[in-house]
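A single protein chain has been omitted; all remaining protein chains appear in their positions.
As written, the chains take the letters A and B, and residue 1 is the first residue of each chain.
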Amino acid sequence: MVPAQYYLLLSAAVFCIGLFGVLTRDNALYFLMSVELMLNAANINFVAFSLFWGNLTGQTFALFVIALAAAEVAIGIGIILVLYRNFGSVSVTDAATMRW
Amino acid sequence: MSAVSIVNAAAAAPLQVVLPEWTAIAPVLILALTGLLLLTIDAIWPGRNGNTTFAFVSALGSLAALTVTVWYLVAGTGQVGGSITLFSEAIVVDGMALFFTAIFTSVAALVVVASHDYLAGHENAASYYSLLMFATLGMALMAVSNSLATVFVSLEMASLPSYALVGFLKKNRGSVESSLKYFLIGALSSAVFAFGISLVYAVTGSLLLSEVAAGFDDGVAGFAGVAGIGVLMIAGGFAYKTASVPFHFWAPEAYEGAPAPISAFLSSASKAAGFVVAFRVFSTSFMPLLDATPAIDWALAFAVLAVVTMVLGNFAAATQENVKRMLAYSSIGHAGYALIGLAALTAGGPHNGDVMGAAMAHLLIYGFMNTGAFLFIAMVEYWGVGRTFEDYAGLSTKAPFASLAMAVFMFSLAGLPVFGGFFSKYALFASAVSAGFWWLAAVGAITSALSLYYYSRVVKALWIEQPNGNLDAIDSKPTGLYAAVIFAAVATVLLLPGFPIALETAEAAASALFA
Partner (left out) sequence: MSWIAIGALALIGVGIPIAMMVVSALLRPSVPEQGKSATYESGEIPTGTARSFKFNIQYYMVALLFVVFDIETVLVFPWAVIYNDAVSTVGLTRALGPMLLFIGILVIGLVWAWRNGAVEWIKSPRATRRKTQKQDA
């Protein structure tokens, strides 16, 4: 069996890749994809430790996270669409009528 | 305790009507049914502008949920004879859950009544009200969550409709922009939150709060780092929901750009929802970490966050020219006050219940006064007067009652000793001092004194300064908005004599968590 630490390292790496994307991209769609990556890093942990602890809680919860991620993307795409209609771009830096 | 009814089967005396246990989550069910009913009505008669119908149904639904909640609170459901757990302990109904559900439903009712005028002439009224109901439902579920799984799901259930509500004015660039920023930071923080939960699961092997606590009790020796990062990430998720440092920067944007009733809803109910979960998760699950070896001192982290949040929120509010934005920053400051409820906890401390109870009471009063203040701004937006302090000059000549109510909210938010806000702050700081955290109380008192400066600027503009000719636009009386503002003011004033009862209920509810 693969030691538990490896899973933690893998998920931490995926999480950091997602975080890097969030911090460096100014396209809202890339932002969404990066957040998905971070959520999937959490899913890796849930599934891996579900096996480690021998209960199904983690696997079940991973399914919930997937469903919620889809719902979040649905809302996000909707917001990005109205953003495009109002500002003519999907860049998060263009929408700056208020002070940040 | 009422002689009529008790929901808890265990504590029922012969003469009392015993309801089945699942009815303990009746407030949640009522909110869900109201939301679905709104969608059904709109699906049967689409395209008809049913603003009044929808507002009526949602107001009725939230008031029904509020009534049931208050009834349960009075009857002692989940308080006498222990809390009621449902769905294999994933849901818990106790004093704290009911206390916060009462806050959410009353704020929702006020916001619905106020929205009726604000939405006049808008399309898609059904989606607005149903989103509002679903967001309230998510918050009510947050209050009864007893497992990290339900915490995460209900937190998302409250957040997702909120994103859409903030961007409800689809053609208003400010609304869309603030919705985007709210969503982006929300998505980021929910990912961080989920990762934190996964790390806690990795260490303890369970998501149920009680089992997580048991897992931490056994010691986290080999996994202290993982557990610490997980707890910190979960705290980050709560910081987002409560609009406190370091995830606070969405708040001024979202509150400024959103339709004002939604700003009221988010800054009062959503913030309280973040606190109820934070209170429950940290006090039930993470207490063992405070005196574990090696200790993970999250209380210290919250203490630092509380100080930074109080200082930053209040100083930033003092520099604003836009009243709505000023209130947004002041709401960050108030998140800092409520954070004392977590920061002043100690392992096995005798004052834990008092501190947390005082924070809960503060959130209750804050719910009314802050909702009222934002609804006043909604009324000013409805008139199209303007947004800065200068634009507000002399409003009392046109709208004396509303301006009086606004003065009540402002002085109460500042904590002047004549309104409810003073007592809640006093109880909070006093309990922090008795728990040995005098420096938290000192920072709170100093920043409160500073807050008096910017709150009184509003009152000065309303009552003392002369109108500068922009008030001619005021030609209508929005009845619903007026009613909501006046009602919130009455509640703020009534909570002055009623404060001991509120505080007692809150402290009893909080102490039950530490028992």
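By our rule, a residue touches a chain if its C-beta (ideal position, glycine included) is under 8 Å from a C-beta of that chain, and two chains touch if they have at least 3 such contacts.
The structure presented is a predicted model; accordingly, all values stated were derived computationally and were not measured.
In the full assembly, the chain not pictured is in contact with A, B, by the touch criterion defined above. One of B:46, B:121, B:384 or B:469 touches the chain omitted from the figure, and that residue is B:46.
Within the full complex, the residue among A:10, A:51 or A:73 touching the omitted chain is A:73.
Residues of chain B that touch the chain left out of view are 36, 39-40, 42-44, 46-47.
Within chain A, the residues in touch with the undisplayed chain are 60, 63-64, 66-67, 70-71, 73-74, 77-78, 81.
The definition used in the following text is that only the chains that are shown with their structure count from here on.
If you average the CA atoms of chain A and of chain B, the two centres end up 26 Å from each other. Interface residues of chain A, counted against chain B in their complex, comprise 4, 8, 11, 15, 18, 22, 28, 31-32, 35, 38-39, 41-43, 45-46, 48-49, 52-53, 55, 57-58, 60-61, 64-65, 68, 71-72, 75-76, 78-80, 82-83, 85-87, 92, 95-100. Within the complex formed with chain A, the chain B residues making contact are 149, 152-153, 156, 160, 163-164, 167, 170-171, 173-174, 176-181, 183-184, 187-188, 190-192, 194-195, 197-199, 201-202, 205-207, 226, 249, 252-253, 256-257.
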